[in-house]
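Notes follow once the structure below has been shown.
Only one protein chain is missing; all other protein chains are in place.
In this document, chain identifiers A, B and C correspond to the written order of the chains, with residue numbering beginning at 1 in each.
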């Protein structure tokens, strides 16, 4: 017990150093930059508890490329509290204010700030974020279908939030896919779903994305202040595979479903993108000495890889290769093992599952290593 | 390489246990509770960036007993920005609003919330906090002497903030003790000085407190969100030696100068209080075997003690006692050493300085251990 | 980078505190104590590099209950080097010497020391440990079958070491199950296999144990000094489910296959023992409020549990239950989630796999939680 207290004392001494800009190191793909984004954030202008500038500072501190502040159109709890205390009416304050306040600071920081809002209704349709809008005030409509129509007309990218979250909490059957969702989908007014909201990974949302060609989203939905960036600690975020680092390129990537979700150690997304991340992150080196092949794999990224051996093809003699039954390649780390081939074989396949790269709900990605 | 990976993975796993106790363990004194307090905090209702509830949550998370939100009377930057964007006038919003919003949450948390404000003028007199006031609005006066008079009439405890901080930054000679300060002191309108503001320890402020019988204050002056509590990591705070855990008892202790300042590993204050903290935090055990005395000191608190041996009285033979030339007694930790007495001696004095218990500007507290 | 260096400085200061006796906290089973043992260790009296007393001190430092020093009969590399340098003949030094030197220190430490040796031949039969022997010298025989016979006659428990390890390294097909192994098995001269040797988990050895009713063994095979105990860091070891804490009870448990292997975060063994460890380590608390059930699971042990949700029975409405798609219950830690039942249901099954409790080669243990 004692020694851990001491540990934190030292961390505290070094905390000021952490104020420098940090960034998680994730490989780019062929032809695309991997941008790190969070499109679901709140401030004191809805029911959050921080000034808009804080969202910019946090994002810069964590090395994000883009964020969107998505204050609720329908719930401005903190302004209501000021109204109640002061007797003033603050109804005329624009829904664009959090963007407008944050924008100069974002520009100064080189952060891409995307105008957004949250359309907040009970089920159905539940909560949705509209980002890449031009004017949040125009989207505040009594009829939610009108709100979706205006958002779409503004060119918005619209996604379901936390589909497993009931509103109000007492209401049941909220995580269902309702007929209205099918209708919104058909009318091009719903483009993505949050597969992860904060630390809640929804297996159903993952399934719905796969079944309906929806873009996979991962956000924090932060209301309070976020803890300082620590190395290897990251917020739930979207990887956006964009043609360049610009708002327009992010929008294009979102509509083309070129995203993945980064949640704890896990990456969730389509196999074609995850396999490319996996390959670009790792360097494999094989050295043959007689029939023994020494395999060294180096991880150039801040991702973690958890591999489990599933089976092996013919041609391998068991020679300490079982140290690879289960292994971890840590961020910027490496792992080494030795495989012995049968004398008359030139090569052999080793089959793994990358347990934390989810290409189906809760299922890892298969990977075959040809050892030669 | 693998070995290191394993080691750190395992360390991480055992640390969450620490998340359970969110309070720094500091001994009480004879007849007084040691309360942990921060009397200088800002919110969005002056130039801070958090909603008042965040200050309550942070304090509860760190196990504090009492805080005061001291938004500037003269600078309400965030409200001005809303005014500028909305065209509304928010002048009528009371200076009591941050207290009023935070109070129900503080009550719910068992946190003592003390009404306060910051009187923010250029030098002289510079910035001062008035706490234990009854109405902040009445203290907003064009003439600062009027402001001090009203605060005093409300029964306020008033202290200088960060005396080494110039306002505006371009102005020189700000950290001086001006005639006006002597006048305020004589008129009973200044009772304390911040010896530490955030991480800035002012040797002059420490000197002034000693010379003028002023209460030593230590605060964060936090404007943005604070990082989450980590064990052993603490904000700059006041220890208040109070007769009970109540607002009134804190006020009494402040006026009676029963405070210390806790800054990084250091405790700053009057020797009579620091010596009692030191003695109550440590258990000394001595076991004699022939002329060898084994001394074990256990630290029951979360304080750290850095001791340096300065000299020794007659009667000690050098026997590995020099392992105590410089040693640290870590939080909840222990330290053991052996002293050998000369054959014809029954006991001997060892003299130390407790380097991080500051009883004079930048000077530690002397302590003599009688070994027998 | 900088801040991690600082981190280690602090750890270093606290390292002396770690010298106290530590122990990993593992639950007992119904009617059996869970003893922590390592039956494969070397010293300078074969090809190890430490004096026998070091093995005792390490084991005590890690809180083990029992060890066996198993120096090779056939390879005494360090004694040979002394012979070469001094011209002396050291052949007459008994193979029992490492046990005899370590025994008084083990007795003093309350550590159970079991006499053992390693019979070290090329394949077949490869390397085997014989423990619970009475005299190692008698087992040194030119014909290995004679060696096994004598060991058996002494009442030894005999197990294969690291079946995937070739001797010499250039020799192939070493990890095979040879006819001689079947013969040894039939003659009652082989009772267990190392499923894990150091950090090498052998899927084949796991399979062989299951197919042939062999006892699962896990050892370090340490030759050099071991690193100091860190919390949560443990050596590969055997859990022995014994009727009491005695050498005889350990022997009985080994012959009755009441063992598990603890390797990194993983526990390998028969499901009946692993399920009881799992149940005894965890407290499940469920509180129902309407149709929402809050489930809190507390881990009383130092084991880690990695759970993945596989499927769910009817009756559950998706209500943030997907936070349990993948979760970790850390040592002495807890995890909480909420499940919402359909209105007309009284309870529901949630199905998980405990990914790091291996009841088949590389496959976790299934567990069903009935939520009500």
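By definition in this document, a residue touches a chain if its C-beta (ideal position, glycine included) is under 8 Å from a C-beta of that chain, and two chains touch if they have at least 3 such contacts.
Bear in mind that the values here come from a model prediction, so they are computed numbers and not experimental data.
Chemist: Among A:152, A:206, A:234 or A:326, which one touches the chain that has been omitted from the display?
Modeler: A:234
Chemist: Where the complex has a chain not shown, which of A:199, A:279 or A:336 is the residue touching it?
Modeler: Only one of A:199, A:279 or A:336 touches the chain omitted from view, namely A:199.
Chemist: Among C:53, C:210 or C:353, exactly one should touch the missing chain; which is it?
Modeler: Touching the chain that is not displayed is residue C:53.
Chemist: Touching the missing chain, which residues of chain B?
Modeler: Residues in contact with the chain left out: 1, 3-5, 8-13, 15-16, 18-19, 163-166, 169-170, 172-175, 199-205, 228, 264, 266, 290-292, 308-310, 317-323, 325-326, 340, 342-343, 355, 361-362.
Chemist: Tell me where the left-out chain touches chain C, residue by residue.
Modeler: 1-9, 11-13, 15, 44, 48-51, 53-54, 57, 78, 81-82, 85-88, 90, 92-94, 97, 100-101, 224-225, 227-228, 328, 330, 333-336
As a convention for this text, only the chains that are shown with their structure count from here on.
Chemist: Centre of all protein Cα atoms: which chain's centre is nearest to it?
Modeler: Most central by this criterion: A.
Chemist: When the C-alpha atoms of chain A and chain C are each averaged to a single point, how far apart are the two points in Å?
Modeler: 38
Chemist: Measuring from the mean C-alpha position of chain B to the mean C-alpha position of chain C, what distance in angstrom results?
Modeler: 49
Chemist: For chain A, write out the residues touching at least two other chains, lowest number first.
Modeler: Answer for chain A, listing residues that touch two or more other chains: 2-3, 6-7, 9, 11, 13, 15.
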